[in-house]
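All protein chains but one are shown at their positions in the complex.
Think of it as A, B and C in the order they're written, each chain with its own count starting at 1.
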């Protein structure tokens, strides 16, 4: 059985939890049909380091697809990201205190990479499952985008058989009780991501080919 | 066993459903402890008529408490309303085509009535149950506020032993799939209102006294 | 020449300025036609004390109308308020450290008072002058609503010939540079309030009658 690697981040900005990791660990060990198993990893909310740990996990696990999850406080929908851009620009420090301004991630890399996940089909499947979802055209310029870009850069340069991308999730309800911000229950977020991963698994098909 | 009357509205503004009624009918027939049973009624989204049908239902059912539910598209939280104001002011026509501007509901009535439900305790209980909730200070000036005001005016004048109020709920997820608007699953809305009603039942206590 | 009293508040919540006072002092001394002169006063952002200073100013100045201004960060439009409600409920401390929860302003007062300003005509005149404006149905439950309620309660009990009300203004642009919040330039806010006051002056008409 092949692996689909799903990552979430550790909490940041004073939050006690991060819905991206809560979702990822809820799904860890589940199978998608008979061909794929979900393997979950937690990444640090740190520029660069998250991408390095992600690449190491890819080398260790040799997944067929990589789906990174991140928190997007303030969003109302689960949002597969369309594009990662080659910039780091922080309004708050990351969990290691870094706060880059307008710096490239890869000085010699392209301006951007598109997700290679079937984002349109993922959105449609989530909506059919009553999980609010739409495509997002920006993953921001914080650690989420940084990790997404580093993932796609690695794939482009060293793992052309792999597909990958990023999905932002809203706050889970626990986080929004004292905020004037939208949220969805963890169960809804998890159901949405499970649905999206099923679409990814379908897109991969049953065959197991060499990768990395 | 005494009744708690819970109402929802029919759909309006082109929507196929109204979460307030979906919640109310989900709860219909449930019991709250050993003393109270939930009775649900659907009201028309029509100025005046909704209040008349509500009053008639109160006369028929003789409930101990009345909790009207309404849809507040765009809100993120379940919001018990603090106050009903003596005004009708519509930006869209109601379901009978009425579109009053700055008209009083009861020309001789007071400017406003406060809810007599335990709104603070209801909010706290919903938050403890992980349902995003806060108190709202305006029920608007459409049919929701109109019905809320007519309820409280009836109570003040003819049913002083009755307690009553209004709770707005956000869109349910089905409604928000193609909107950029916050939503919560029906199950979350229903769980939140059940929790709020449990607080109402506790506030009423076990004794059954004459009312109306 | 009779007076129209216009008040603004001192800054709060860490802001360096309060647009309500910036507008009020910009208008101080201006005349509205041949009959009215604008007199401006700054009020403390303190529950109770603001209302007391306002009442004292009314006794001193003997205005024909009172228009209190307040800041509503996050709003997009200039918003004459429809109604003041009899409650104090703070999410942040006022400038004296008070943070009341669900307390009545006047234990024996009515639930609410409506503004006696011509709010519909004020909004229409502002929009004709290209200043975004609409009626608001809640002044919140912080010091703004508290002052508005105390004003209307004083008028109802001791100054029936006086008209009064409250207008919230958005952030001015200086405040929003580093926020993701809407704003309007001070010149636009000032033009809007001047337009609204002209409507108030027209509604008063030329005659000077005893009041207070």
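Heads up, the rule we're going with is that contacts are C-beta pairs under 8 Å (C-beta built on N, C-alpha and C of every residue); 3 or more make two chains touch, one makes a residue touch a chain.
Being a predicted model, the structure only gives us computed values, none of them experimental.
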Chains on display which the left-out chain touches in the complete complex: A, C
Residue of A:24, A:57, A:85 or A:105 in touch with the missing chain, whole complex considered: A:85
Identified contact with the non-displayed chain, of C:13, C:31 or C:130: C:130
Positions on chain A where the hidden chain makes contact: 82-83, 85-87, 89, 101-102, 110-114, 120, 135, 137-138, 140-141
Chain C residues touching the omitted chain (full complex): 76-77, 127, 130-134, 173-174, 176-178, 180-185, 188
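As a convention for this text, only the chains that are shown with their structure count from here on.
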Chains partitioned by contact, chain B not counted: A | C
Approximate Å spacing (C-alpha centroids) for the pair chain B, chain C: 31
Separation of chain A from chain C, taking each centre as the mean of its C-alpha atoms, in whole Å: 48
